[in-house]
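Only a single protein chain was left out; the remaining protein chains are all shown in position.
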Amino acid sequence: MEQEWILSIIHLTSMAFLVTSFALLVSPQLFSCIRFYAIHSFFLAVITLSTAFYNHVYHLIISAVLTLVLKTIVIPQIFFRMIRRLGMRKEVETYINIPLSLLFSTLLVFISFYGVGNMKALDPPLSKEFVSISVSTLFLGMFMMTTRKKALTQVLGLLLIENGLFLMGVTTTFGMPLLVEIGIFFDVLVGAIIMGVFVFKIRGAFEGIDVDKLTMLKG
Amino acid sequence: MTLVHLLSIPLVSGFLAVISPTKKLVRLFFVLGTLILAGYSWYFVFRTGAQTPIFMFGENLMMDALAAIFVLLITTVGLLSSLYAAGYLFKDGDLAIPVIKLRRYVFFFHLFLFTMLLAVLSNNLGIMWIAIEGTTLASAFLVNVDDKKSSIEAAWKYLILCTVGIALALFGIILVYYSAIAGALGEQENLLHWSLLLKKAKALDPQVMKLAFIFVLVGYGTKAGLAPFHSWLPDAHSQAPSPVSALLSGVLLSCSVFGIVRFHILTRIATGSGFSNGLLVFFGILSVAVACPFILVQADYKRLLAYSSVEHMGLAAAGIGFGGPLGIYGALLHIVNHAFTKSLLFFSSGHLLHQFQTKEIKGVRGLLKTNPFLGGIFFLGILAISGLPPFSIFVSEFSILSGGFAAKRFMACAVLLFLLILIFAGFLRHASNMTLGTREQEPRSEKSLLMDSVLGLGIVLVFVMGFYIPAPLQSLLESASRIVQGVVS
Amino acid sequence: MKSLFVLQIILYILGGVAGLSFERNKTRTSVLTHLLAAAGGGVGVLYSLVALRGQNLLVLNLPGFALFGNLRLEVDPLSAFFIFVISFLSIATSIFAIGYSKEFKEKSVGFLGFLYNFFILTMILVVAVRNAFYFLIFWELMSLVSYFLVVSEHEKPEARRAGILYLVMTHAGTAFISIAFLALFANSGSFSFDDFVKNAPSLSSVWKNTIFICALIGFGTKAGMIPLHIWLPEAHPQAPSHVSALMSGVMIKTAIYALLRFIFNFLGSIPSWWGSLILVLGIASTLLGILYALMEHDLKRLLAFSSIENIGIILLGIGAATFLAASHHLPFASFALIASLYHVLNHAVFKGLLFLGAGSVLSATHTRDMESLGGLIKNMPWTAACFLVGSVAISALPPLNGFVSEWMTFIALLSGFQCEGLGIRFFSPILASLLGLAGALAAMCFVKAFGVTFLGAPRSSHSEHAQEVSFSMKMGMMILALSCFFFAVAAPSIVSRLGKLSAALIGSEVPSSYFGRGSFLLEPSGLGQFSPWFALGVFVAILMSLLVLGRLGLKERPIQIGSTWDCGVPNLSPRMQYSATGYSKPLRRIFSFLYQPTRRVEVEDEGHELLRTAQRFESKIRPLFEEVFYRPVAKLVFWISEKAKQIQTGHIQLYLSYIFVTLIVLLLLVRLT
Partner (left out) sequence: MEIMNYSRFILSLAQVLLILGLAPAVSWFIKKMKAASQNRVGPTLLQVYADLRKLFRKGMVISERASWIFHCMPYVLFSVTLVAASMVPVFFEGSLLGFMGDLIVFVYLLALGKFFLALAALDTGTSFGGMGSSREMTLSSLAEPALLLALFALAYHAKTLSLEGLAAHFNRQASFRILFFTLPALGALLIVAIAESGRIPVDNPATHLELTMIHEAMILEYSGPYLALIEWSHEIKQLIFLSLLANVFFPWGLSNAEGIAGLLFSPAVYLLKIFSLAFVIGWIEILSAKLRLFRVPDLLGVAYVLAVLSLLGQLMMGRWM
């Protein structure tokens, strides 16, 4: 009975998860982008937690908590502060406009569903759409990175990819061995920080963080 | 506890360097650490012979022959690079680098060594992934020691692209893990252990493994600089200080190839088909093909060398893909030879940069007249890297090609040969423009015995390996190639 | 035997080391290293003569890379023959080099000596080695060392360009050679030549043809076969003259050696179209080579082009041998093979001689441009005499050795009469007549070369004040000049002793009925006859008696020395002589479809064309192969590269999308398979 509940919650959140990544992709404001990211990670945490309870792998709770702390609070906060410190313009510059990017991203989602959707071996104990969802999150993240101009939005895209991976890990294999989990979290954190450092360096050197300016090295 | 010692040495010396007050001390720990590391690794590997895998930490760490080769590679090139850097970065006078930066440099250098060692020594695929990600983060700072615009840009691209790639690799690893679970290999804890997976590889689901291999190939391939994921490589390698470039292109790329190889072995056994071989050959040849035009028409000699790294990683990948004793032996030998030759060349490029104050090829003329020692070594190095006998690269290239013929991949070999000719032409053109001929004004140069001796050592290595491979190394290579062929010993 | 072989190698190594060691005293260094090289040559001649007879062939088996098998050196008759040629020529060039090295004041004589010794060594090893892998190593080493010799004067941009062209071309050739070898490896599973021979029958005909084509391209490049010859006239003149002598004389012959191994040893039974193909390429090289040589007025470039011609003649012999062997006329085939081999030897001798002569001229006048030479015969009688001998020999005129081997090639071609099939019966005499044309053109070419360089009046102060070269250089040339006579007179007896060789390759010796009384006598087989020693004897006898008569007869005749007849125009200046360019003018007109010559005339006058102060005339020919094939290809490659470099724009988003797209494609690929 209660298992049913949890399962439906999981499904619901996973949908919300996907939708949020769309939102993240199309939101015109940098702040809203980051907020969406926070929400995205929040959903992730929820899924993790419920998975933990659903099939009693309690070490997932730790990673759920970590997700909640790191991704929905710490990293967004870092970004907010960074934006204020950089005092940069708030809207997201993209190469292709919103409708078009929506079109593309739906296509990507389709591809991911088509690509890995009905693979015989891939029917995890939970439910098979998770693989496709995480793959599509992956794609959306990369799509974001390729179409956005600002260094910061690229970092966001990267984090989006990270979330996708994490979802995959949680839902198909109930998480890696703990050691690995911790390591990965650590890496994500350090990575985010280092990138932050470099964002500052870039601003220092190139006044502004448009990646377009970083095209001196070619050929 | 030997592996632990091995891993702890760089950490300790890095830490010592950070806390040491004076430049002299920093330099001391810098060189001493790598020296001890290299000495210890050689002693350790050749005492054990590394024929049978050595496990540690509940099988999380493992050193088999394959890993041993890479350990030796990392520590040796690390030693050379640190020796060179001790002369190159720690110079006094007008363009002396502040000690803060040096401290930072030394720390990250040793951290970098540590992560690479961890990467090749870890039996747990997850830990390997973490370590490789770690190499990116550590070396990002090495790439930009001087906060110049260009080096920041290079570092940024390096960081972003490699992190993305690595993320994809993680996805692959998760898939492998999943298929291990799905294959019901039982005990949960060490399902990521390569040695275990190898034993149970038949039980892994082929479809999933294919998917996993794709992600890993793209992911680690990005780090290994296989085309078309190589685009960060020329920037990073040309912007990093020469000793670092040597380390990046000699060893780091090889480590990521190592990662791919581990997965390739699993995939081949699991799918029981040449799926991964085909992909490896394809991307190998693609890398050579992509590198070719950039080598033919190139204005910057460090980028030239960087692109040749792309080419050689491609060759190694192709060799692995060809398979068979010749192909794989050739590929492994090629990785070793390339590491030494390429670091030699990057060192001499450091000399060039220091003497001519430009990375432009047309800024360097008549080197043989002005500085016969450097000119000679640079020219020979170029000939060596473009695969001319009696230098070592020729041997490995030839054995890769014969591996290809043995595997009946004739077209692939023909294409490779054709591309190699073009690349050779490009290299020869640049080399003869730079070294031969006359030069009007004298370049600035003060002798540094340390750096010169490193160059001398390098060229001797490259030359000797051309016709003699020491017996222990030989046996290492053979057992390693047996591992890659999937012959479980 | 074996010890002699090892001794030779050691001598060369010692020579090389000696070159590097004494940097102090240039003359002592050059004497030492070159004498050691000469000694090595002597040793080589000794044991190769024994090994030629085929008994106790010596073998050296050294450990090598585990995967590629042992480094096995073996001297069978074929190798012995080539070792003989290399060693013999190298004796002369080494002696010559002792004096010639005085040229290189500023350059380090020692380093050149080092390279020189190793150059010879690598050539010896190439023809002795019996394992594909090591063959390729030595082959590439040979190219590399000779490359360093070519760029030894690298201050000159043309030397650098020539070096690049040379090394790239030969490396490309090596790629084809490697394909051929690797294919043999794929068939036999081993790199040793013996296994190639063993598994030859199991080759499928497709592979056989592929291997043959690859080998032909690869070795043809090294041999300077048209249309793969373009590096040769650039590279050979740039090297020091004694090295050019070796390059033209023997290095390009190592390719012939390897080609013979492939055709007759590695590939089993032979289809006859190989023979036809080689014949076609041979005749093309012969004619075009000499036609281009005629247009040169740079002495060493002229010689280089004529090397192409001679390679063509050699190829004609090989082609005939291949064809005849394919149609099972083994005696004729072996005769044809011997003919080509004998031309290998003779060409080494007289081309070496000519390059040494050119070297003497260069060192005496410091110019290679014939337009500013002339009249050297007065100041440099020895050099002139030797060069004359060389010219007569290379123009294939009796009674010197060049004619003997060309005659043999004629016979080889004409023995196509014996084959059935209209094609060969028709084309063999046609080819023979074209060979005749080439011979005549060669005669013209060398009349020009000798006449313009040594005869008439000096065209510049350089040549006016030239001095005869030093003793050692004269020695070097004399050795070769005399051997031009020797190899002519002794030809039949030498050739009749090469039976083992042809037996090893073709499977049949040359019938002893072909030789009699020290002369060729192919009457029984319905072909020609020639007795070199008798020809020389009669000719010399008559000439001598005439000379004596003449001296006697002219004693009381009044002989007055006057100025050359000048049509009444006072003071005839040397510049009124026929120039080298002028000499070949008629051919330039007649073969204009090939040369496509362009001329530029500059006239300087003071307002009126009658008040002409100066007139400059310049005539160029169009290097066909370069402009029609090589340059466009090079342009295309660079154009493509420029375009291809667009993928690295510097936009990180683009780079990301590469990864992205590849991933998606691979994903779909897995899905669809």
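Worth pointing out:
A, B and C are the chain letters, set down in written order, and residue numbers restart from 1 in every chain.
Simple rule for what comes next: a residue touches a chain if its C-beta (ideal position, glycine included) is under 8 Å from a C-beta of that chain, and two chains touch if they have at least 3 such contacts.
Since the structure is predicted, the reported quantities are computational estimates derived from the model, not experimental observations.
Across the complete structure, the visible chains that the omitted chain touches are C.
In the complete assembly, the contact with the undisplayed chain comes from C:A535, out of C:A186, C:A535 or C:I664. Which of C:P157, C:G189 or C:G553 touches the hidden chain is settled by the complete complex: it is C:G553.
Touch with the chain that is not drawn comes from one residue among C:G375, C:G390, C:G476 or C:P492, which is C:G375.
For the chain left out of this panel, the touching residue among C:L434, C:M478, C:L594 or C:I640 is C:L434.
The residue touching the chain not shown here, chosen from C:P574, C:P597 or C:G650, is C:P574.
Interface with the hidden chain, as seen from chain C, comprises residues 374-375, 377-378, 388, 392, 395-398, 403, 407, 410-411, 414, 417, 422, 425-426, 429-430, 432-434, 436-437, 439-441, 443-444, 447-448, 450-452, 455-457, 523, 526-531, 534-535, 538-539, 542-543, 546-547, 550, 553-554, 557-566, 572, 574, 576-578, 582-587, 589-590.
Methods note: only the chains that are shown with their structure count from here on.
Following the contact convention of this document, B is the list of chains adjacent to both chain A and chain C.
Averaged C-alpha coordinates give centres for chain A and chain B that are 31 Å from one another. Per-chain Cα centroids separate chain B from chain C by 45 Å.
Among the residues of chain B, those in touch with two or more other chains are 156-157, 160, 164, 168, 207, 211, 234, 294. In chain A, the residues that touch at least two other chains are 116, 142, 145, 154, 211, 214-217, 219.
Across the complex, chain C is touched by residues 156-157, 160-161, 164-165, 168, 207, 210-211, 214-215, 217-218, 222, 228-229, 231-232, 234, 279, 290, 292-294, 296-297, 325-326, 329, 368, 383, 388-390, 394-395, 398-399, 401-402, 405-406, 408, 410, 413-414, 417-418, 420-422, 424-425, 428-429, 432-433, 436-438, 467, 469, 474, 478 of chain B.
Contact residues on chain B toward chain A in their complex (touch as defined above): 60, 124, 126-127, 129-130, 133-134, 137, 140, 144, 147-150, 152-157, 159-160, 163-164, 167-168, 170-171, 174, 177-179, 181-182, 188-192, 205, 207-208, 211, 234-235, 238-239, 294, 298-300, 303. Listing the residues of chain A that touch chain B in their complex gives 116, 119-122, 124, 134-135, 138, 142, 145, 151, 154, 158, 161-162, 164-165, 168-169, 172-173, 176-177, 179-180, 183-184, 186-187, 190-191, 194-195, 198, 201-202, 204-206, 211, 214-217, 219.
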